[in-house]
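My structure is below; once you've seen it, I'll send some questions.
The complex appears here without one of its protein chains, the remainder shown in place.
For chain A:
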Amino acid sequence: MNDQMVIDKAKASLGEKVLEITNPAPRRIFIRVKVDDLLAAVGWLRNEMGFTYLVTISGVDLGQAFELLYHFANNFTCVNLRTEIPRDNPVLPSICEIIPGAILYERELQDMFGIVVRNIPDGRPLVLPDDWPAGNYPLRKDWKYERPPEVIPGGKK
């Protein structure tokens, strides 16, 4: 299996669902799909192409939208599925049905970007503290950290 084979098969099997496919470096394939076709694309990668290993999910804040990259790998190459969701309605389908190991990365996305993952088996917070204020999503570009003023107990008022 090499890059060209994966690209050809993606075009043949997914057809219209593939919006864009690039191969900028050896063993790096980027496939852009619509968010509605995400589950179909992940299922195709997992079941027909043998990409069983999800490396991680990266989220990027593009301003008006969030871009998500699902990095898959097998013994030959690395495929990155790219999809976009609008910022005012950040809803994403969970892929845990197909790849159970995705749970930690999806929980991380919910915490860091405020993305709602539909049908997630376990949606509790994972990476941020228990007392983290609601509605604060640190990896959004418009989020700025403000250090709370230091208060010394018993100090000057």
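Methods note: a residue touches a chain if its C-beta (ideal position, glycine included) is under 8 Å from a C-beta of that chain, and two chains touch if they have at least 3 such contacts; residues count from 1.
Basically, contacts and distances are computed from a predicted model.
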Given the options "ABC transporter permease", "Sarcosine oxidase subunit beta", "Group 4 [NiFe] hydrogenase large subunit" or "DNA-binding transcriptional regulator, AcrR family", which would UniProt use as the protein name of the unshown chain? "Group 4 [NiFe] hydrogenase large subunit"
Listed residues A:Val6, A:Met49 or A:Cys78, member touching the removed chain: A:Cys78
Chain A residues touching the omitted chain (full complex): 25, 27-28, 52-56, 58-61, 69, 71, 73-78, 80, 99-105, 111-112, 125-130, 132, 138-139, 143, 145
